[in-house]
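A protein chain is absent from this complex, but the other protein chains hold their places.
The block that comes next holds subunit A.
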Amino acid sequence: MSTSNANFKNKCVTQVNCIFCESLLCTRGMKAVLLADTEIELFSTDIPPNRTVDFVASCYSTESCKCKLRDIACLKCGNVVGYHVVAPCKPCLLSCNNGHFWMFNSEAVSTLNRLDVTGLNLLLWGDLPELDDSENEESESPLEEECIR
């Protein structure tokens, strides 16, 4: 998925806006690269963006790995701005990552580095308070009976 654990405390907290309609998407973004293809830059966040995006279409997987993904779109303009990792695959989960499951495509967003309380320094992820890890994953339908009789 993304960069290693040790580094992320020093990363900047970015504000993420929709590039199409300029509405605010998220205030806790982190610039990262895709594990599967380090050429691809994106912005990730840990908490589900609230009331700014919603899911579109259904789950899918890419060729690079077996992670189950689902696209998200900006609620204001309906354009796809990123995706959510519904269920990570084993290899990705075991490798180093920042533990974020919500991603924004860099071409779909415009970002701003946030400043800390003083207004003089950049706000870093290390400065942010810890969060409860309460992910709201999709529940799969239970294994269905082969034949109903």
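What to note about this one:
Basically, a residue touches a chain if its C-beta (ideal position, glycine included) is under 8 Å from a C-beta of that chain, and two chains touch if they have at least 3 such contacts; residues count from 1.
Keep this in mind: contacts and distances are computed from a predicted model.
Its record in UniProt calls the unshown chain "Muskelin 1, intracellular mediator containing kelch motifs", which is the match among "Histidine-containing phosphotransfer protein", "Calcineurin B-like protein", "Palmitoyltransferase" or "Muskelin 1, intracellular mediator containing kelch motifs". Residue A:V56 is the one among A:L24, A:V56 or A:L93 that touches the chain missing from this view. Among the residues A:T38, A:T62, A:N79 or A:N121, only A:N79 touches the chain that is left out of the figure. The missing chain lies against subunit A, touching residues 20-23, 54-57, 73, 75-79, 141, 144, 146-149.
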